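Excluded from the complex is one protein chain; the other protein chains are retained at their positions.
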Amino acid sequence: MSSAGGALIVTLLTLTLIKSTPIIYAALGGVISERSGVVNIGLEGMMIGGAFTAVLFSGMTGSPVIGIIAGIAAGALLGFILGFAATVFKVDQIVAGTGINLVAAGGAAYALTLIYNQPGASPQVSALGNNFWILVAIAFACAALLHGVLYFTPWGLRVRACGENPRAVHDAGLHPLRLRLYAVILSGALAGLGGAFLSIGEVNIYSDGMTAGRGFIALAAVIFGRWTPWGATGAAIFFGFFEALQYVLQGHISWLPADAMQALPYVAALFAIAGLVGKVRAPAADGIPY
Amino acid sequence: VGRHVHPRPGQLTLGMVTDVGGLGDKSFNDSAYNGLLRSRADLDAYIKVLQSKSAADYQPNLTVLSEARFNMIYAIGFLMGDDLQQVAHQFPQQNYAIIDDVVPAPNIISVTFKEEDGSFLAGALAAMVSKTKHVAFIGGMDIPLIRKFEAGYEAGVRQIDPSVKVDVKYAGSFDDVATGKELANLLFNGGADIIYTAAGKVGLGAIDAARTRPQGYYIIGVDNDQDAVAPGKVLTSMVKHVDIAVFDIAKGIQTGHPPHGHVVLGLKDRGISLTDFKYTRSAISSAQLQTLDTLRKAIIAGKITVPYTREALATWKPANL
Amino acid sequence: MSYLKRTLGGPAGAILLAFFLAAVAMLVAGVSPLDGFEALFIGSLGGRNQIAETLVQTTALLFPALGITLAFRAGLFNIGAEGQLVIGGLAAGALGAHFAPATPLAIFVLLAAGFVGGGIWGGIAGWLRAQFNANEIISTLMLNFVALAVANYLVSGPLKASNASGAETTPLPASSYLPTLIPDTRLSIAIVIAIGAAIVLRWLLKRTVFGYELRASGEAPDAARRNGVNMPRMTLLALTLSGAIAGLGGATIVTGVLHRFNTQLSPGYGYTAIAVALVGDLNPLWVCVAAFGFGILEAGGLAMQALADVPKDAIHVIEGLIILVLAARRYVATRAEAAPI
Partner (left out) sequence: MEAREPLAPDAPALELRGIQKAYPGVVAVGGVDLDLRAGEIHALVGENGAGKSTLANVAFGAIKPDAGTVRAAGTVGLVHQHFQLVGRLSVWQNVMLGREPRRGWRIDARAGRERVRALARDNGLEIDPDAFVDELPIGVQQRVELLRELEREPAVLLLDEPTAALAPAEIDSFFKTITQLAARGTAIMIVTHKLHEVLAYSSRVSVMRHGKIVARFETASTSVDEIARAMVGGELPQVAQRSETAPAPRFSVRNLRAGTGSVALNGLNFEVRAGEIVGIAGVEGNGQTTLADAIAGVIPFEGEMQRPPHTGIIPQDRHREGLVLNWSIVDNTVLGRQRLPSARRGILVDRRSARADAEAIAQRFDVRAASLDVAAGTLSGGNQQKIVVGRSLLGDPEFVLAYQPTRGIDVGAAALVQSRLIEARNAGAAILLISFELDEILALADRVLVMYRGAIAGEFSGANIDRGRIGNLMAGSSV
């Protein structure tokens, strides 16, 4: 029994890691963007862009590594669009993010028909296979790196200042809009990587709807993690854990219907935020165009 | 880029309204679409597909096609019944067919499938082929249609060997491919060696899980023939021939003898069937094939009544053949 | 750059740009933009039935957008309108299927059920925020997922119509349908209720002490708190009311359009409504206009499939582009003026 219990725990932890990884990437992207003062509700779309482009390029070149890089680039491009809209045109960031989500989801779905002449899902392409564990590890490295950048480098300090009071940043002789633009591009790159992880990291195809709201969960993880890289990572793992738990438990608790199980991560999150009494404060200038 | 194509006079015109799953669902919408494509190729039909984003779109989509007087309009999906009934009432001269639901009206052909029968065979096969005496099922969402697959499958397993364990998991989605892979790995690691999926694109992830495993782990595909997605890893596919139904209706219209009323397709008329093990023949003994055939005939002959709800499954006893 | 900004700034420039981008998207889709736009407008405004369908979509977006408007004005980011709408629809559908009295009162009761259901769903987030300072963005988002799970469970099991092959409630008796506004269309008096709600909301925000305090809490929470606004209570009230309006919208879809509840009720109205509310400047009357614009896109988009063979996915791209450009216009147009209302 104890060895079975041990195996169960290993299964649970493994699944937790896999489930968390794409959310970690997107949530880290959310952290950097929001710390600079740009609400990124377009994370979902950026994940979609990354997931699709990774498949496209992996399929064209046969190299999943190139696919991953292309996925990152696609996310960054969408980040650039959001960033450009949010800084130069001072578009309402939530509206722009919504637009990004629609364009990315529609664009990827349409490209499937256009390029592969088959709606719904792409053909199979070469994927990372078991090497996807490297990307799991890199997610944590990214968290560490982002922590280092945000808290220890001049650029990070400036980005954080930008999310609090862009005018002060401007008065210090810096360029808040440029800082925000770069931050959102980076945000998109990370979310794109999260998407690429889903499509050619875990599996080997792109399929419509495959991001399944992970970008939104990542957004919640950003807030849940109090806008810090490790906090967001922890929150992503929280979601990953409860997702994993519900899948592992399904079928073992017969009186609970599958739908109740599927709501588990969300209900757990509700309890968790209720338990986290105290100040959870967004960056002061988050979402406010400068 | 020219103006869009219109049907030529006298050309057979076929319209189709998808449910919210849309084209690319790797399930009944895709299968129906294949039927249309075949009608276009073989019957020289003009075809048009309208996809729906929500339940509110069904009625406008059906209305648009009705106003354009298509020879036949297919409503694909089990939530379109009420809307179709209303539209069909407004256009009494128009012919309609609905897949997966039954709508009693003179101008509507209802086509339903005995998914549970095919699933029963899938379960029986899984129970016979399994080395670990442990098989599994992955459903998309926990809804009545998918429970038909689940119940039939479990009954099939039980028919062969009640001691074979059946794990059941629901992905909560029909699109989340990655979760399909994770669930399949979870089930494989938990001891199952054959997994039947009824989960749309989630099943693609499950197939990928089998692909990256050594010989002996199988997925049983669903709805369409998925055997070639990962040759040798998809034991068989439980195909629901919406395409054939769609094509047959089109052909009936053309020849002036369309079916009418409620058409139930099952193993007998090959509306439901298992694919023929092109890549996995070596994993199945002839005795097992024999058993499978016996079961198929027994179902057709009514000697086995396959349960299609969990309640029915709970009290269901293997048939004594 | 400033020249570009100015050109884009005018409404004409923005609309031109939106159309240009949409045209490019159509060309990529292999459709003549002329056909596409013709289909878009014929399909949405080209006749009685088309206008009716456009207004059906408008209504479906307007309720959640008004709810969102109310919450956003209070400084609360309610992104849970989708869940509130679903729960409202579920409440109306469940009640209508099982306990509907066969009198005109039934309609009122069903709408009230939706209002209360959505209100409870929004109120949960409000309570969590007021009591535990739980961030409402997370809670409303999580509640969306929970709402769908609850709805799916109920209509697949306890509330499933016994003779239906799909997961849905028993259809409502015709006596509890919302009366139609234009005969032989699906346009019900829900649009009138929605516009009425917008007018009431505007009055509430602009004229009443409650609205005054609500706007103060949104614009300057520190000042509001220090000047006698009971912030926890305001939070609870605002999110409850916000959810209730969205829930009412769900109930009108059930009683006015589908005449039963199922989980395909919404293609994400609650999410699109966020953009509607913001494009409408969080001003109830402009939100009505924005909802109409989005209604044209939704209904016309459907028609583009039928009339111009524009695929569904390309329509999403076009919608997304138009939203992006409209948002830019909103900024330039409103920056000069002070706050709305």
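Observations on the structure shown:
Letters A, B and C mark the chains in the order given here, with residues in each chain numbered from 1 onward.
In this text, a residue touches a chain if its C-beta (ideal position, glycine included) is under 8 Å from a C-beta of that chain, and two chains touch if they have at least 3 such contacts.
This one's a predicted model, so the numbers in the text were calculated from it and none came from an experiment.
Although it is not drawn here, the omitted chain touches the following shown chains in the complete assembly: A, C. Touch with the chain omitted from the figure is made, among A:19, A:90, A:147 or A:160, by A:160.
Only one of C:29, C:216 or C:304 touches the absent chain when the whole complex is considered: C:216.
Interface note for the absent chain: among C:48, C:98, C:207 or C:233, the touching residue is C:207.
Summarising the interface, subunit C meets the missing chain with residues 207-210, 212-213, 215-216, 219-220, 222-228, 338-339. Touch with the hidden chain on the side of subunit A covers residues 152-154, 157-158, 160-161, 164-165, 167-169, 171-174, 283-284.
The rule is short, and it goes like this: only the chains that are shown with their structure count from here on.
Centre-to-centre, using mean CA coordinates, subunit A is 34 Å away from subunit B. Put simply, the C-alpha centre of subunit A and that of subunit C have 26 angstrom between them.
Looking at subunit B, residues 22, 142, 172 sit in touch with two or more other chains. Shared interface positions of subunit A, defined as residues touching 2 or more other chains, are 109, 119, 257, 259, 262. Subunit B meets subunit C in the complex at residues 1-4, 19-20, 22, 48, 50-51, 53-57, 59-61, 63-65, 68, 77-79, 81-82, 100-102, 112, 141-145, 172.
Of all residues in subunit A, those touching subunit C in their complex are 81, 85, 88-92, 94-96, 98-107, 109-110, 113-114, 119, 213, 216, 219-220, 223-224, 257, 259-260, 262-263, 265-267, 269-270, 273-280, 289.
Taken together, the subunit C residues at the contact with subunit A in this complex read 1, 5, 8, 28-29, 128, 131-135, 137-139, 141-143, 145-146, 149-150, 152-153, 156-157, 271-272, 274-275, 278-279, 311-321, 323-324, 326-328, 330-332, 335.
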